[in-house]
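Pasting a structure here, questions to come.
As you look at this complex, bear in mind that one protein chain is not there, while each of the others sits in place.
Should a chain be cited, it is by its letter among A, B and C, assigned in written order, with residues numbered from 1 in that chain.
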Amino acid sequence: MSAARLMVHLGPEVIDPAALLAAVADPAAGAVDLFLGIVRDHADGRQVTRIDYSAYEPMARRLLADLAEQVAARFPVAAVAITHRLGTLAVGEASVAIATSSAHRAAAFEATRWAIDRLKTTVPIWKLEHFSDGTSASDEARWVSGTFAPDLPV
Amino acid sequence: MSAARLMVHLGPEVIDPAALLAAVADPAAGAVDLFLGIVRDHADGRQVTRIDYSAYEPMARRLLADLAEQVAARFPVAAVAITHRLGTLAVGEASVAIATSSAHRAAAFEATRWAIDRLKTTVPIWKLEHFSDGTSASDEARWVSGTFAPDLPV
Amino acid sequence: MTLDVLLFAGFRDAADGQPVVTVELTDATATGESVYRALEARFPAFRSLRGVGRLALNLEYRPMDSALSPGDEVALLMPVAGG
Partner (left out) sequence: MTLDVLLFAGFRDAADGQPVVTVELTDATATGESVYRALEARFPAFRSLRGVGRLALNLEYRPMDSALSPGDEVALLMPVAGG
């Protein structure tokens, strides 16, 4: 539905889930689905201490806006809100939040899931994962291996 | 996973999504999915003004607790939180909230969706929908037609 | 055997709004079916709802032909519509 309300944000601010829920509130919506991506304490069996998120910011902002429009074109949603955080995030902090609202619940679940899958393979954001082997002095970092959606030009 | 943390609530209190998100926070979780069921302003083309939610409370509480356990048994989730509200709700208010957290996002999406589908067909809660034809004096109510899950004893 | 039957939603409406109805069951083995027949006899509106509801016995769904004992918590449930 082209009348869907869209909100996107990219920046270092702490993600406030209530702001996304407020952004998708709609009297015609009977369902809201909110996804949060969170920094977890492990990856490949190793202890993660923090993750640095960086982006090609102008392009990422443009693609986040495109993504919100694509979600609204593909699913019967009333509103779409997408926020991605940048900078250094501790374990437990949200790096991304996507909320959608719709008259019936199937559309909200499917729209939110499609949006996060698509975001992860199209929006130019990268993460540098910091590990610890348990000794306080150790700090090792590696770029998390990424993926491009198969339909992007090669 | 039997170690998953479970939280359920049934009562007249306004639903606070932040409380559910806090209940499912877990350092091992990389994903959280939160579903909200909301009173919408229309049903079958008519204007809804409010919905009264009632329950067979002791049984509903027991089945909500069973449901949270079933979710944790079926999906690799770190935590499950389910809240259902009772009483008279205005358009835009949340009647139900379900949050799950998991290491990877597929489990959280699938667990939350399974939980709301199952809740709607097993937990003894009913809703009386109030309609308006637009004149202030009019108020007509009807029980929303329900469904039993096919595996319940007949 | 005398039993209190809890009623909700459409079943409560069918019993003129009463949340609890006490029924006297005379069957040798009283079941959910006996309860339903007793309610039909007293409240004709139950006739058109036959087959729609389910029996809850001590807070669990149970087959309508389950045997009932004195002190059981018995409820008749319309199709549920939460969420």
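Side notes on the structure shown:
The rule we apply is simple: contacts are C-beta pairs under 8 Å (C-beta built on N, C-alpha and C of every residue); 3 or more make two chains touch, one makes a residue touch a chain.
Values in this document were obtained by computation on a predicted structure and should not be read as measured data.
Within the whole complex, touches from the chain that is not shown fall on A. Of the candidate positions A:G11, A:P27 or A:P58, contact with the hidden chain is made by A:P58. Considering the whole complex, the residue from A:A18, A:A73, A:A90 or A:V144 that touches the absent chain is A:V144. Taking the whole complex into account, chain A touches the unshown chain at residues 37, 53-56, 58-60, 62, 84, 95-96, 116, 119-128, 143-148, 152-154.
The rule we apply is simple: only the chains that are shown with their structure count from here on.
Centrality annotation: B (chain centre taken as mean Cα position, compared with the mean over all protein Cα atoms). Separating the CA-averaged centres of chain A and chain C is a span of 50 Å.
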